[in-house]
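A single protein chain has been omitted from the complex, and every remaining protein chain is retained in its original position.
Think of it as A and B in the order they're written, each chain with its own count starting at 1.
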Amino acid sequence: MTDTANIEETDANVDQSRKEAYFTAGQGQLIWSRFKKQRAAMIGAAVLILLVLSGFFAPFLTPYDPTIEGRNADYQNGAPNIPKFWDENGFSFRPFIYTFERTRSIETNFRWVTKVNKDKRRYVVLFPQGDEYTLLGMKFKTHLFGVDEGKIHLFGTDGTGKDIYSRTFHSINTSLAVGTIGVLIAFVLALIIGGVSGYYGGWTDSVLQMITDAVRTVPAIPLFMAIAAFIPDTVSSEGRFFIISIILGFIGWPTLARRVRTHLLTERNQEYVLAAQLCGASSRHIIGRHLLPSFTSYIIVDLIISFPYMVLSETALSFIGLGLKEPVNSLGVMLQNVTKADVLLNYQWNFIPVLFFITLVLAFVFVGDGLRDAADPYADTKK
Amino acid sequence: MTSPLISVKDLTLRFKTDEGLVTAVNDVSFDIAPGEVLGLVGESGSGKSVTAKSLMMLNAENSVYEEGSQITLRLDDEEIDVLSLRRPREQMVIRGGAISMIFQEPMASFAPAITIGDQMVEQLMIHSDMTAAQARDVSIEMLTRVGIPEPVQRFGQYAFEFSGGMRQRAMIAMALSTKPRLLIADEPTTALDVTIQAQVIELMKDLVREFHMSILFITHDLGVIAQTADRVAVMYLGNLVETGTVRQVINSPAHPYTRGLLNSLPKLDDLDAPLTPVPGDIPSPLDRPSGCVFHTRCVESDAIAEKCRNEIPLTSIDGANHRVACHLAAQGDQP
Partner (left out) sequence: MSKDVLIAARDLSVHFPLRGLGFGKRPVVRACEGINIEIEKGSFFGLVGESGSGKTTLGRAMLKAAPISHGEVIFSDDEVTYDLASLQGPELKDYRKRAQLIFQDPYAALSPRMTVRDIIAEPLEVMGITSSRDETDARVREIAAKCRLNLEHLRRFPHAFSGGQRQRISIARALVSDPKFIVADESVAALDVSIQADVLNLLNSIQQESGITFLFISHDLSVIAHTCDFVAVMYLGQIVEAAPTEKLFSETAHPYTKALLSAIPSLDPDDQHVAQKLEGEIPSPINPPPGCRFNTRCPHAQERCRKEVPEWREVSGGHNVACHFYQELA
């Protein structure tokens, strides 16, 4: 048995356990170890997880209800309140903000004018009780931070006095939710249509591909305009939300379906599939044991890469007024506010959600790219 | 004795990978004389392709040449230090000018959407002052020379319209149109059927005679080497283990690996002889064995196993021009 003896001998030269770990690593583990080595992807993943969690825990992290109930009528279009530690009145460990008073008088020509009162400080408090909210089915009142008197607006307020900071975080949640539903619907459709197309080939494939191409060529904006016109205003914002998600899913499946089909067509001709067929394996066995696992990694990558497109689509639609509308919190809706010249010139803090939006999309893209690079070289190096 | 066309001295090349520095070529030295065919033999992982690509500076970005590695090209009057050529203009002489290369997979070497003729003309115009019309004439002449029927028609065709053997001939034509001094052939016949292989080898031998060109013929097929090469260099895991004339290496191999390779081949004149493979597998380049790189699989070194494990054998001379890196051979204890 010289062969095994030699294997033992060369193994002894290196760290035995490390080698063994490589040899026994399944596909998922190999991909993860490759993914870990990419800095951009890991940072993207961290940012992504952070944003998703902050979207999920938004009611806790933000001090006020982002709807009309939480608005600050006294502080509309107000600039961001940055907490300070120090001013001419002295240093303070606890961060504070100034009080803003709105007055109207003959001197101001009867226009509302906001004045800063530097003497009256409002201190930032942690874990105050605030507006009630529901999280995971339970009701809470505690928020992460607030001020002892009045309200604090880290990102300022919009035209109706709603806190932009609170709205931003809630909107991440909304956009992600719409994106998730859209991606899921697209994915299920893509799996079924692309799967049948790729597995059976022949006429089935040709017909299904024609349908796929037809759907793909449908121009999105006119379609949405038509559907938006059909959705009656009486539909609640949640209802509108679901309809938009479903529509996005129905538009998004062709690209995914094509990818699924390509993966299947390649995998179907792999020799190990033929080997299984020559054992008399049923189609079900081949699909379950060989084909599905083979492209799970690709599909996960495709899903993650599709996500930002869904979010972008929803944002774009809401931005032009065809998607979600006020008072729903979504990034697209918030961006709608920015279109007014008044806002552009005077109330630039309305742009802050844009930064979040860019970060979110970039994070998705980096993670998706990193995963794709990690999953791709799984086809073994040939000698 | 004429000075060699190209001299490689102490070439050591490593690749930067995620797992660390991987040594692909270790301290390799050889010469190629003008008009000589040198066969570079080795199995997978031997580093033969990497060595060949070094001659044309074609290795990947993450390759690191060690200090002291030297490749010298001698053309007429000048000596060119290949490894110091940095700018593309300077590198032109080694890439298609004085040195040309043909590959194993001709389909992969031709651009699929450009006609063969256009590619050949492009190559000629880069390396010479010819006009497009002159380049076209020279190209058609080369196509005829390599035995492609109806060359004028073929000139305007695409790579996929050629069969495997024809593509290989077209690639040879393209490589030779710039009249290089050295042709590097990287497994040119491995992907071809044996009857086509015979034709291509015949062609290459004729061209060597006609153009007085040298060939660095890389292959794992010892039979092809025996028929085409003047001298042979055997590589194992990045090291050069034996060099000599083809008769020396094939008829009286001095290195246990060479002997093992020859023994594992089926011989047509003795069909009943058992095949004796070289035991074990080629170690991964990440785990290079200490001392003699072949000691983990050597069956002849039991008596001096200690030495083989710890000391790197220096090349010893075993007859004129026959060099081998083996402790056993150095001792003169050949079985």
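Here is the rule we use: a residue touches a chain if its C-beta (ideal position, glycine included) is under 8 Å from a C-beta of that chain, and two chains touch if they have at least 3 such contacts.
From a predicted model like this one, the values you see are computed outputs, not experimental measurements.
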{"item": "Among B:140, B:201 or B:254, the residue in touch with the chain that has been omitted", "value": "B:201"}
{"item": "Options A:197, A:294 or A:350, residue touching the unrepresented chain", "value": "A:294"}
{"item": "Per the touch definition above, residue among B:113, B:271 or B:320 touching the missing chain", "value": "B:271"}
{"item": "Footprint left on chain A by the chain that the document does not show", "value": "1, 3-4, 20, 22-27, 30, 270-272, 274-281, 285, 289-290, 293-294, 378-380, 382-383"}
{"item": "For chain B, the residues touching the chain missing from this view", "value": "43-44, 163-166, 193-199, 201-202, 220-224, 226-228, 246-247, 250-251, 260-262, 264-268, 271, 274-279, 281-282"}
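Keep in mind that, in the parts below, only the chains that are shown with their structure count from here on.
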{"item": "Between chain A and chain B, centroid-to-centroid distance (C-alpha), Å", "value": "53"}
